[in-house]
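Have a look at this one.
One chain of protein is taken out of this complex; the other chains stay put.
We just call them A and B in the order they show up, numbering each chain from 1.
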Amino acid sequence: MKASALTSFEKIDDYWRGRFEAMASPCECLIACEDEQQAKDLVLIALNEAKRIEEKFSRYRADNIIYQINHAEGKTLSVDNETADLLDFAEQCYQLSEHRFDVTSGVLREVWQFDGSDRIPTKDDVKKVLQRVGWSKLNWQRPQLCLLPGMEIDFGGIGKEYAVDHTAQLMKQHSPTVNVLVNFGGDLVVTGPRLNGKAWTVGVDDPSRTGEGAIGGVEIKKAAFATSGDARRFLIKDGKRYSHILNPMTGWPVEAAPRSVSVLANTCIEAGMMATFALLQGANARQFLEDQDVVFWMVE
Amino acid sequence: MKSIQKKLALASCTLLSHGLPNTVQAAEGEDWAVDGSLLHYAEEDRITVNKFIGTLVTNVSEADKVKVDLVYDTMSGSTPSGALDGAGSFATISTPSGAGGFSASSGSTSVADFEDTRLGVSVDWEHTKKRVHRINYGSSISVEKDFTSFGLNTNYAQDTSSRIVTYSAGIAATFDSVRRSTGGTPEPFAEYGQGLTLEEGARVTWDTIFGVTRVLNRRTLGQINFSTGLNDGYLTDPYKLISRTVLLDPLDPSQGFDETATYYENRPSSRQRSSVYMSMSHTTRNDNVMHLSYRYYWDDWDVISNTLDYRLKFRYEGGFFIEPHFRYYDQTAANFYMFSIPQETFLLTGFPEYASADYRLDQTESTTVGINIGKTFPGEGKLRVRIEQVEWTYENSLFDTNKALVVQLSYKKLFE
Partner (left out) sequence: MKKNLTIHGILACLLLLTGCSTMKDVSNAVTDSLFSYEKVKPWQKGELAKEDMQLVDDGVMTYADDHIYFSKEAATGGKGVGGGGCGCN
């Protein structure tokens, strides 16, 4: 990957910052080291990995495993280890969330387009699409996957956080003594403190002033942080706000979901899933988060 | 609403660990685990023990865990009885070279042959309430030819709300029945082969423990326990003997001595024990795990002892590990321990109130050096083998040292 694919690369204080676009999000990597070349190498590793994962699991390509899976028309497919790991994880999330999190729910986008307009589907529309939604309808026996015709797998809810963690691991393998902060579109992980020994300060996004304001900050030396919310995607009809968080069991948006949930955890995938599970709880989001052993921020 | 945080963390780790080293799964997510182990213990020229240990742990429900242990031992060989060789005969004479001079020849009373098998079962039930309270109820039974034991125990542990500190308290009661394989127990201080055969020996043991476990920092766990216990009843070893000796030259002890008679030993009928035990586990900067512990023990038989145990586990890719182990132990002699009953004292005051020549009550120092090697299969189990060499040195006893080789092979398997 050419260095020109980076949108910026500069030294700030005692760390290097490289930025690029991937997975439809602004991405940045903060590298705690002195050497410019080493920092650049690490950012390029991140860029490469982000692109690789994006290409492998993107719905918009016709040459990857996701395309094969989503167009298998009922045939059984054998998947590679990484895809299998993600499917195993998706299955566990399906169980842990009591079926509220379901990677087969992507097809609901056929009837729900969250473009800020007032077009909501009819009950019949939703019922018809719902027949092709449901993890229990597919057959997953590693490494073989069999979907009903018309069913789709969408790793959109897992992909970015997984990329963050995996990228950080690769960077750590390459330079074990260099600490980094990897942030893909707001989901981030910190592998260790800055060169001056201090923590990295991370701002928690204010959903009503997305990208422009923060409701608070957190100092992170070694942890992951992820935010889930409906900041940019929703529908309004007759004064009612429909968040883009859909309940895969009913096909309708989750009621009274908080505007945003941020969670701090050991890994980005864990933080991201916990935040997503919370949103899926709707009105019970706060109670759910309090019952877990996690640090969280919530905006209702 | 129950917490899914641990399960989610485990699932996340599983997703991220494939292909990368050193991520070991806690067995927590599994529903049950079986651990089987074979142990071979062989002393130089003395006892050999072969042990089979099996443990089954299962989560019966969200809040209940049951553990069942099974042990099967076979023991054979010979063990020092405490008596000196050739009691009653003048055929063996000690040499003044300072080496002690008595050797174990077959047919003498200084070593006793024995053979036994033992079967033990114990069951423990742990119930968790509101995640921070844990109660354990346990019971155990052990049976062999000359010994039966039955015990009950209960333990309560509570975490603070931040789950940084755990306080625990426990109590146990054990009821033992001791006898010779030929039946009954010997009359204390009767001459060997003579005297009455008394009934079985019975004893009760009470133990209590109070402990605090604390997270010291994100890579260190520490624990301190205070224990105290009381043994009450028949505490004598029905097989152990003690000889009476007479100096060959009353004016020159370096000339050695001869034994004139051998008697059954006699110990007090109560023993009060206490100990302070500190233990720590720590992950080093190189991602190795260190375990260090120290125990200070004292009882009313005047045994004072120090135990230091250290292990360092080096972890490698693929779940392999190598763990060297070192243990140091020492103890002072019990106040009624004696190598033999000197004739001179005997003539003046008769038998002491209590006397035992059991080498296990002698002033002792011991070091263990060993290595444990194994492989963890994340989410599936753990295979390990260890080899250790233990060496005890005794200050006074007839046999100055005892060396033992320990080999243990174990395999743990986790099931959904």
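One rule holds for everything that comes next: contacts are C-beta pairs under 8 Å (C-beta built on N, C-alpha and C of every residue); 3 or more make two chains touch, one makes a residue touch a chain.
Note that the structure is a prediction, hence the values are computed from the model and not measured.
Enquirer: Using the touch definition up top, pick the residue from B:11, B:84, B:178 or B:398 that touches the left-out chain.
Expert: Spelled out, the listed residue whose C-beta touches the missing chain is B:178.
Enquirer: With respect to the chain omitted from the figure, which of B:4, B:84 or B:209 is a touching residue?
Expert: B:209
Enquirer: From the list B:66, B:230 or B:289, which touches the chain that is not on show?
Expert: B:289
Enquirer: Where does chain B touch the missing chain, residue by residue?
Expert: Against the missing chain, chain B presents residues 6, 9, 24-28, 35-37, 39, 41, 51, 53, 55, 69, 71, 73, 116, 118, 120, 122, 124, 138, 140-142, 144, 146-147, 149, 151-153, 155, 162-164, 170-172, 174, 176, 178, 205, 207-209, 213, 215-223, 225, 227, 229, 273, 275-277, 279-286, 288-292, 295, 297, 299, 301, 303, 305, 307, 312-315, 321, 324, 326, 329, 331, 334, 360-361, 364-367, 369, 372, 376, 384, 386, 389-395, 400-402, 404, 406, 408, 410, 412.
Simple rule for what comes next: only the chains that are shown with their structure count from here on.
Enquirer: Using CA atom averages as chain centres, what separation in Å is found between chain A and chain B?
Expert: The computed centroid separation for chain A versus chain B comes out at 53 Å.
Enquirer: Enumerate the contact residues on chain B facing chain A in the complex.
Expert: Residues of chain B touching chain A: 1-9, 11-16, 18-20, 163.
Enquirer: Show which residues of chain A lie in contact with chain B when the two form their complex.
Expert: Listed in rising order, the residues of chain A that touch chain B are 81, 85-86, 88-89, 92-93, 96, 162, 165-166, 169, 173, 265-267, 269-270, 273-274, 277, 284, 287-288, 291-294.
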